[in-house]
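Note that one protein chain of the assembly has been removed; the remaining protein chains are unaltered in position.
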Amino acid sequence: MALWGMVIDLDKCTACQACLIACKSENNVPFVGKQQADRGRIISWLEIISETEGEYPEVRTRFIPRPCLHCDNPPCVKVCPVYATYRNPEGIVAQIWERCIGCRFCMAACPYAAKYFNWHQYRIPESMEKGFNPDVYVRRWGVVEKCTFCSHRLLRARDRAAAEKREMRADEYVPACVEVCPSKAMYFGDLNDPDSVVSVLGRSPRAFHLLEDLGTEPKVTYLMEGERHALL
Amino acid sequence: MKVGLISSMIEGKRHWLLLAGIILFVLIVVFFFTTVMGRGVKQPIQFNHKTHKEQGVECSTCHQYVREQTFAGSPKIEVCWECHEEPITESREETKIQQYAKENREIPWVPLYRMPKHVFFTHRRHVAVAGIQCETCHGKVGEMVKPPAKQLKTLSMSACMDCHRDTGADNDCLACHN
Amino acid sequence: MHSSRHRLNFEEHRILFDPIQNPRRGISIFMGILLAITAWGGFCYILQWRYGLGASGLNQPVLWGFYITNFVFFIGISHAGTLISAILRMAKAEWRRPITRMAEVITVAVLYIGAANIIFDLGRPERAFFLFLYGRYQSPLLWDASSITAYLTASSVFLYLPLIPDIAILRDRFADRKWLHRFYQVFSFGWDGSPRQQKVLNIGITIMSVVVIPIAVSVHTVISYIFSMTLQPMWHSTIFGPYFVCGAIFSGIAALIVMMVVLRKIYHLEPYLKPIHFNYLGILLLVMSLLWFYFTFSEYLTGFFGHEPTEMRVFWSKVTGTYAPYFWTMVFFNFVVPVLILSFRRMRTIGGVLVASISVLAGMWLERFTIIVPTLANPRLPFPSGIYFPTWIEWGLMLGSFSFFVFLYLLFSRFFPIISIWEIEEGREVGLEEVEERIRSYLPETAGTFNSREKERST
Amino acid sequence: MRISRRHFLKMFMGAVAGLSAGCTDFEKISTGWRSSEKWGNPLEEWIPSICQQCIGGCGLLVRVIEGRAVKVVGNPLHPVNRGGICPKGLAGIQSLYDPDRIQTPLKRAGERGEGKWQPISWEEATAIVVERLRGLKEKRLTNSLVIIAGQFQDLREPLLHRFTDAYGTPNYIRNRCFTPNEVSKAHFLMQGVTSPLGYDLMNAGLILSFGCSLLEAWISPVFQLRTFGHIRQERPGNRGRIYVVDPRFSVSASKADQWIPIRPGTDAALALGMAYVIIQEGIYDRKFVERNTFGFEDWTDGEGKSHVGFKTLILNEYKPFTVSSITGVPVEDIFSLARAFVNRRPAIALGEKGLSYRPNDIYTRMAIHSLNGLSGSLGSKGCLTVQSDVPLTAWPGTEQEESVRFGNSQPRIDGAGQGKYVLATDAMENLPGNILAGRPYPVEVLFLFHTDPLFSHPKRDTFIKAFEKIPFIVSFSPFLDETSHHADLILPDHTFLERWQGSPVRHSSGFSLFSLGRPAVEPVHSTRDSADFLIEVARRLGGGMAKAFPWKNSEDLLVQTTKGLYHSREGYVVSLPEEEAFRQFLEKAGYRIQETRSFEIFWDSLSAKGAWWSPAGSSAEVRKLIRTPSGKFEFYSNTLKNQMKRAADEVGGMERLLADLGLRARGDRLYLPHYDAVEAQQTAESIFTLNTYRLMSMSGVTAAQPWLQETLAPHVAESWENWVEINSERARNLGIRDGDRVWIESRKGKIRLKARILPTVAPSLVHIPFGQGHRAYGRWARGRGSNPNDVIMTLEDTLKGFGILSGTQVKITKA
Partner (left out) sequence: MTNQCSWGEGKIFFWQVVVLVTFYVFIFGVVIWILRLIWLSWQLKDVFSGSIGISLVAIPLFLFLLGVYNYVFWGILLSRKRSGQGRKD
């Protein structure tokens, strides 16, 4: 059984936000419009957190793309009252839209604020719905939604493999954000396979996790900026 | 007032009130089932599965993608055309095929069995790989002389999950939901 | 013998029967208004249901607001009743007698509304029943669900048991009112005050008052767990359980006092609710206020002293930042006002106590608010911290909740005596000797008294 | 706990709306994509296309299901982006399915700009245009046709040019802030090369960027991002260094190893200051300088007239302390920069585009480029290179009848290339004035291609007036943008996902590349490919025109044109990296495999894979790179000298010219890189220097794409409007708090914007991202924030003839 994980190399990341849009496009994430945006209701499964330190001219800004970190010990799963969110055997923290009752307890519990809520039934102009991805269910009003590591892609990759009577190769399944990253700063793969690129990079001395001290054991690893290490 | 009503029922007077209530309830239920639940589909052509099956036509002959794709696919006009280019019976339905062919438009078959959008179902895996019979989910469509107006079997999540459990298939939510 | 007592009751306790016998038009109108406001709340809810939770002012970081605040607040108030009356019963505090019923009613009435507020907060209320089908005991929300159910059941029973004799009285009093009479007949269980019945009832009540206390405590502890079980700054705290319970009792007493004053006014209960009652409750309130302050102080001091950055972001946003106004008003209402008023005997008049209680209610509401919102508004990761303005929908629902609570209360008072008649009677008949007996038992026997009593015995 | 009244009303509206929305509403949501539940055949296909959201020329793959484009990703085979793609590209579908697209040709019904339109048929539209053009032809007024074309990269570019040529007008004018498809002037003057910018960034050891926003919006963003990733962590050897000289703390700056904040417009000084250090410490590439450069040392020309050399000039004038005081860059930084630049060779100094633009900017560019000369960054790996040309089939020659030749011989309406615009290829700044004045001749017909000057050009008002003078304006925009509003006829073009595209991509990295894009989906509306339209018009005009456009349609055009690729015995259709590696190995060994037997097969694989390339382009040797008269890298530019002489003759005397240009320098300095002092900063409490910049995800074009509107910038969380960035301390002094509304006021006008207080902003500057503030252009773009062009005073870099978007003095007050 695979254990899916991601590595984001901050030294290569250029904060170009391609991953964001790729995600929105792949997962039919609605744009909420100005009024809702002003009220802080933009849904963006993957966000780029920016942090600026210092005063001109000694300033420093760090950009950190934050998908759902798919913790191995997810605080959000613990609190869900109806099994709408759970950690599946392959480590994907799933959200079952049709089960969610919208209590938003998981959002309150997630220290990464990686979950989003459908405050309305967001309406998209008819013509634009043509651009929707038929593989992904469009969430309805009043449910929590989040990054799924594009699990629908996993489904289809598996299916393709099964149809061809073979095992699925790890590289057949890649989330949309990783797929499009222009500077190739994102890696995705099977953490259980010690030779997979994510496992190797995960061992790099540059590796760290977001809010590591909370013990949520995220499966998204970051590589901090700086010199390349002999390892790689 | 309500109280009065109830009381009268209790005290056994004016039983008809009680009766009326019950009848009303029944009517509502019937209405509900006839209108909301029992909305059948009408196919453009009164296709006769039975005869075709008897002619030895496989399901996959017309639903051609059932083994290759996630979807089974409805017969395209040219598929019908292969046999029915020349009328081989004097059925009125058959003439419709010529009709559509003349206007060269696809036959607007109406989907009957559909999955909710948050479910991913793949025919090829169930049919080609797992070797499940069409009847298992679709019922004995093959023995019908008319296209079914309702699903012969209702596809419920529990049904899926039971089968998955029994066959030892993956029963994880993400195995089907997207 | 009984009948005679009844007759005497009827004459004497006419005030208590009035609301039932010939309700005042004014009150009915008032109830009508309350109902209207509630209806308005209902309308707001329909809008929200149509429009989605977006109708509220909630947003990305601040995803819990008024509804959850009200939920916690109402459940808090519910501790007025049961807990207080139970404790007083246990403590054999004689002055409790006219108070207990009022308190218990508050509990029952308010619990429903608390629960309702959770439903308001759901994005998919129509899926609420999933809690029963697919509930999951790992989630504190389910702990809540069960403990609140338990509490509701317990306190309903606890309200009902002492009601039985009074229902019996009413049954006899309103023998001429057809449905009312039958209603009472059913629910009085054919009570006729036989000693055995009384014994049974007393046992029942005593057991209940023992059982209810832990349940009540558990309820608010569990509610505090909703927050303290998460990893969020200023939530993830061990003190939260007792802190919430204390707060709950605090606000509960306040609510009780307000209710008492109001009813006293509209039902002319002056003979029953004397200044002394308010005085005692005032003292109780004062104690709770101090206790509450102690908890708050230690909670915030530990947070501040540890000085963990994320904690501090929330801390400062409460103390100096966006939420400072709410925070300091809360402290003022919850601590400064009650302590100033209640510490002085002269100011512990009914008016004084009322003012204190009202300020405490406001304060406690703010407390819930300042616990919930600022933490959410300052998430751990440096996101743009959210600002939260409730919309008129939320206000509407809040008003609705409050007015519905009062409505329920008045409704109850339309069918049952708001003060436990038989307990008063019991107080008269049994209580006096009992207390005298008890007090005597505290003191050393004196020869004089001894002899005198000997004499009495002999003659 | 108050709710503002606005809030209240909004909520009430919302709530009522919500109430009125019946249950069916919730069902309705899914209708749009229910279609995919349709039976039959939702087989998916991936169709290669080219991104036209910017000029980067990335290859796309479009995922098409049932004729609906549902996703755009980068083409993994495409040499520019290798599967990567930027936000703009991904949002392409939203422009395709924009509800506000123009659906049929429109004819003006009411007054100009009134917005009353009458839908007409394509037949009718074509007729109108043809009849107009024929009319001009008969009146020998062909030169009064003007075509303004914006910033795009496609075969339609030469096609348009051809159209003007064949029709007989010199007025093919490009409206661009940046011209990657042309040679950088500095390169032209100092190297004599005539082909566009080329930098072998992938192998550079150090990249020193003067204001180029490498990671946001430079020549080919995705290519640069890829490069960044590559030199940082992928390529073997040491981690590439990036230094950014920029007054603004851009994303590029924040990702760089060092950010050198500099006083705007003083880049030349810094560059020359670095040159001083390099020369003084003698660490420049002596071999290269001695062998391959001209004008370094003092020299005497033929008449024995002695000239001052670069070295002397620098050593005399650009001592680090002087430079430091000019630029505000600490002396030690100048030293460390200079040393790093030499020590970490191969090093590249990039100096095209950026906030450093100022009048007579050419000398700044030369100064920056001179660094490349000093460090000998030419002709080896990781240095400058040139764009080698793509071997396309040459189009059939146009034999021109007399009238056409007459038309072509007329002077350009914008005066580019003449007089003080000596170096300019286009002079947009000058255009409206000339049109208004009817100088040198009145304009009869105006075509607008993929450009929106009324939005993107600061001289908006003048343009509007000028347009009033033009009897007939045709816009080819697929959207009803500002300029189209003032048109008489709108012939909506396809969006790029609907049409055939072919482009010899310019992407700065040297190797020659040709991308081919197939139509991903059937046209959504009754729009038409402008290329087809032009061909059609040409055919109808007949004569030389028809001969000049022998193709059936744009597809045919592409087929014919790409034959050249097949027959040129070089390059190949892109394929998997492994295969390519193998091929290159073979080629090194001198073998070449001809994969495709016939052109048809070649065409099929090309249109299936999406690109042809010949990797051999990069790292050309020095000879290729230096084409100056002297055959050397010229610190002292003879080319410039000659050009100026010519110009001087045209305007009558050098002094006159220099006066026009406002050049202070005289003598040899005119032809050497030097620093011209910039206008003095006003120093009042509320006066700032305004700078506009471009975000990765927002350009004027992409403003109509909701995804991008909600993902504007990584450094501030803003959406659906633009903002002004102000330095924290100065904001405090002005009593402006983060998020307040402020007025930005220049002598030209005032705009209202949201203020974002950032510690990263230089005290003297304010930054406004460009792209918002549309007055038209559909529901998503209209009225979002406000357009900085409304306050920008149009300075002009006369020599190069384009406007300068930064440096305006503005007053900021709390609104």
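The first chain written gets the first letter, and so on, giving A, B, C and D; residue counts start at 1 in each chain.
The rule we apply is simple: contacts are C-beta pairs under 8 Å (C-beta built on N, C-alpha and C of every residue); 3 or more make two chains touch, one makes a residue touch a chain.
A quick note: this is a predicted structure, and the numbers were derived from the prediction, not measured.
S.K.: For the chain left out of this view, which of C:Leu47, C:Val72, C:Leu141 or C:Ile164 touches it?
M.R.: With C:Leu47, C:Val72, C:Leu141 or C:Ile164 as choices, the missing chain is touched by C:Ile164.
S.K.: Per the definition of touch given earlier, which of C:His79, C:Arg97 or C:Arg136 contacts the omitted chain?
M.R.: C:Arg136
S.K.: So one chain is hidden, and I want to know which residue out of C:Ile15, C:Leu35, C:Val211 or C:Ile358 touches that hidden chain in the complete assembly.
M.R.: Answering carefully, the residue with contact to the hidden chain is C:Val211.
S.K.: Looking at C:Gln21, C:Ser146 or C:Thr329, which makes contact with the chain not pictured?
M.R.: Hidden-chain contact among the options goes to C:Ser146.
S.K.: So which of C:Tyr45, C:Phe120, C:Trp191 or C:Phe416 would be touching the chain we can't see?
M.R.: Residue touching the absent chain, from the options given: C:Trp191.
S.K.: List every residue of chain C that touches the chain not included in the displayed model.
M.R.: 132-138, 142-143, 146, 149-150, 153-154, 157, 161, 164, 171-172, 175-178, 181-182, 185-187, 189-192, 194-197, 200-201, 203-204, 207-208, 211, 215
Heads up, the rule we're going with is that only the chains that are shown with their structure count from here on.
S.K.: Measuring from the mean of all protein Cα atoms shown, which chain centre lies nearest?
M.R.: Ranked by how close its C-alpha centre lies to the overall one, first comes A.
S.K.: Which chain's mean C-alpha position is the greatest distance from chain D's?
M.R.: Relative to chain D, the chain with the farthest C-alpha centre is C.
S.K.: Chain A to chain B: how many Å between their CA centres?
M.R.: About 38 Å, centre to centre.
S.K.: Compute the distance, rounded to whole Å, between the mean C-alpha positions of chain A and chain C.
M.R.: 45
S.K.: Among the residues of chain C, which are close enough to touch at least two other chains?
M.R.: In chain C, 51-52, 54, 57, 383-384 touch at least two other chains.
S.K.: Quick check: what residues of chain B touch more than one other chain, meaning two or more?
M.R.: Within chain B, residues 117 contact more than one other chain.
S.K.: For the complex, give me every residue of chain A touching chain D.
M.R.: Residue list for chain A touching chain D: 9, 11-12, 14-18, 20-22, 24-26, 28, 31-35, 37-38, 42, 44, 48, 50, 52, 54-57, 59-61, 63, 120-121, 123-134, 138, 140-141, 176, 179-185, 227-228, 232.
S.K.: Name, in rising order, each residue of chain C that touches chain A in their complex.
M.R.: Chain C reaches chain A through residues 51-54, 57-64, 118, 121-124, 127-128, 130-131, 134-136, 138-142, 145, 226, 229-232, 376, 379-384, 386-387.
S.K.: Going by the contact rule set out above, which residues of chain A touch chain C in the complex?
M.R.: Answer in residue numbers: 36, 39-42, 47, 49-51, 66, 75, 78-83, 99-105, 107-109, 111-113, 116-121, 141-144, 210-211, 214, 216.
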